[in-house]
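Mind looking over this structure? Questions follow.
In this view, the complex is presented without one of its protein chains, the others remaining in place.
So, chain A:
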Amino acid sequence: MGGLKRKSSSSAKTLAKSKKKKGPHLPNSILKVIANQKRPLNSDEEDDDVIGSDDEHGGDLYEYEEGVPEEESRKNNRYDRHDNYDYELPEDFEDENVESDDDGGNSDNDEAEGDDDDDDDRHTRMLQSLTGMPSAAFEGESKSKPVLFTEAYPEGEFNPTRDVLEGKNVLTEEDFLAPLEGTPGYQKTSKQIARMRKDTKHVVHAPLPKPQRERLERKAVIGLVDEEFSKWVHLVKKNREAPTVYFNQDVDLGYSTVGAIASEFQPRTEFEKKMASVLNDSEVSEAHRDDGARLLELNEVSMEDHIKDRNHIAKMRSLLFRHELKSKRIKKIKSKTYHRLKNKDLKNSSLGALMDPEMAKEEAMRQEAKRVEERMTLKHKNTGKWAKRMISRGLNVKYDGTKAAIAEQLQMNANLSRKMNSMRDGSSSDESDDEEEFNDGSDEDTPSRLIAKAKEKTLKALEDDEVPNAGLMSLPFMARAMKKKNEEANEEAKRALEEYEEWENSGGENSKKTVNVSGRRVFGATAKVETPKESRKDSDNFYDDSDSDNDMAGIEDNNIEPVRDNASPARNTITDTEKFDDDVAGNPASKTTFDVAMFASGSWKKMTGSKNTESKKASKKTPAPIPQAQDKKGSRDEESEDSESEAEEMVDGILTSASKETFEVPSQAELVNRAFAGDDVLDEFEKDKEEVLNQEVPKPEKPVLVPGWGNWTDIQRKRGISKQMVQKHEAEKKEWEQGLKTRKDARLKHVIISEKVDKKAEKLHTTTLPFPYTSKEVFEHSMRMPIGPEFNPSTIVGELNRPEVVKKTGVIIKPVKFEEVNPNDEVDDEHPRNHQKQKPKKKTSRRQGKVKSK
């Protein structure tokens, strides 16, 4: 009651405050969060102090004070008047549950108020004296927040009381055990419980809340899935990066030779085994290897054997003879009925079917047809008129004869509709048989046997702690985790063994009773990870739950591991790319040499080069052999000098009249100029060029005044050509100039290169870049090498032109199988994975060693 009052007054206070101060308005939820963050971090007392002080100051700058809602403020009568029921409980209101709910903790009581007050006073005084702080600081602790709890529902199994929820006054095992004291099983159970208490490992914790649990599960699952998938990354990457994927490595046509088949032979029957032992006898083989003498020795047959043999042969002979006689006699019988009956016999008997495959086939066919018919008509399945009638009238129960007839019919139906050859079913059910057998046996077995069996299994489990020495499990941390797990399992197994022994001693019967507790509640995820069989067999709650606990631990372990695993491929890829870059950079930056065939043979070049220098030297050293070579023109280089002398030489080879002219070079040039003075070739060419340029890059027309067009003529005359037109013309001119500049022959005065589009040749170019390329340059560089057999050595042609997927027709492409791939391995086209030998085509092989240069 008092609490309520206080609350209302404080709210009134806050209202008053809100009118005074207005800080930044923070939503309530944020405020709450802030408060929560503050509170649990510090120790209780200080915390309370802080909060108290906060209250004192009446809210910080960042405290949000909710204003009065507009409806309530009644400012301008915008809203209908309504009553505010909050905090306006009548004065005489009494909460009935208040009394029943208090538990001496924090909550105050009306009746005990006085006492409490006294106590509080004393307490605060004591605190004051101890800490030297004003009493106001401690008042908040005791008085500010009395809690009032009301229970909405009556207490029950599903609605425990508050103190139970808070972990107080909980029933303990002792409470349950106390009344049992003195009963015969008491000693043991108490012992067990004591052990259980000691055993901290197997303490069953309360299951985590569902969302949390699921989160953990998801986390674990993601880890596992990641790990599983990251295994495949290398494989997928490798397949992606491979220039060619081969799908023909799995083509296995079986044995190719008789020898191969024979080598696979394994003796199965006794006779075969005997034969094998004899054939593979080292003595015999040795004898064969040495010489015939030993062989003869081995060949020796004892007298007894010989007699036995002989007798056997004699017996067989006599049998054969008798059989012959009999068949002869039968053959002689001429009676048709006899033969008919005999044949019928043969046919009906399964023996006949066995003897004659044809007959067997026929028989099978007939059987099948019958079966189909039966399945179609359901003739024998009580669907007949008679059967229905019998059943409907209950006659089949009444009369044994009818009953038998109906049963017979059903049997017939079952026989007919059963599939004939059920050979496969037997083999397939073999696996399941074992388990069933085990289960069945356990059901029927006496408890003692059961226990013995369990014990045996446990021992076995204890014995084989094999540590895998390869694969993921061999990694050190995995090994450690495994070891830990194993140890736990062993401990558990030992404990179980102890228990078994106990049970065996005590007779086992009552233990079984205690063990099978029915209707237990299952909390948390049921563990699906395999548990040791013995613990499941006679599982009690503890073990099962402990299993789940273990499971958790395992999951956590796993969580760590995939993270590491993820990191490693990343590193690998990095190294990969680095390597790749290195490769690219490592390629010798060869200079572009466009002329492939120009200087095909380097040797010749070299040789002549040396020779040339020599000759040049010689020419420099020795004074010019011809005096005329001393030129008037000093500026000419050596080459021209050469040519000069050559001209002279040529002259002295043939004509002498012309030679005189060549000496006077300037005069010659003059002469030439004079000779060609008439036709101004260069000018003409320039004109031509202009013409061509005009055609290809048309010159913009100059704007002309058209009288009366667009305006009156007098105005036109006044204004001249419009500004717009001039501007346009200028822009066009600029464009034209640009066009001229970008031409290939812009700087070559003596050349006109046509830039007309050849429409016919356009089909030889691509208009768009083919897909993966984004740059024209790269594309054109990649196109530079011809890949045909005419241009490449036959050893490379196959590789250059191999399709992306190599597959023989008819080969079934199976899904990718997991295989260990070294991520650092480079994808090498030279050695395809399947090591399949490339059969060179006939044509290319013919062109062995042929290279065509462009």
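Assume contacts are C-beta pairs under 8 Å (C-beta built on N, C-alpha and C of every residue); 3 or more make two chains touch, one makes a residue touch a chain; residues count from 1.
The working rule: contacts and distances are computed from a predicted model.
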Complex member absent from the view - protein name from UniProt, among "TRASH domain-containing protein", "BING4 C-terminal domain-containing protein", "Proteasome subunit alpha type" or "Mini-chromosome maintenance complex-binding protein": "BING4 C-terminal domain-containing protein"
Options A:E241, A:E456, A:E491 or A:E690, residue touching the unrepresented chain: A:E241
Which residue of A:N396, A:T458 or A:N792 touches the chain not shown here: A:N792
Touch criterion as defined above, residue of A:D120, A:E363 or A:E696 at the omitted chain: A:E696
Hidden partner chain, touching residue among A:K344, A:R418 or A:K728: A:K728
Positions on chain A contacted by the hidden chain, ascending: 240-241, 243, 580, 583-584, 587, 589-605, 607-609, 611-615, 618, 622, 639-640, 642-644, 646-647, 649-650, 653-655, 662, 665, 668, 672, 675-676, 679, 681-682, 684-685, 688-689, 692, 696, 698, 727-728, 731, 734, 739, 745, 748, 750-758, 760-767, 769, 772-785, 790, 792-793, 795-796, 799-800, 827, 829, 847, 849-854
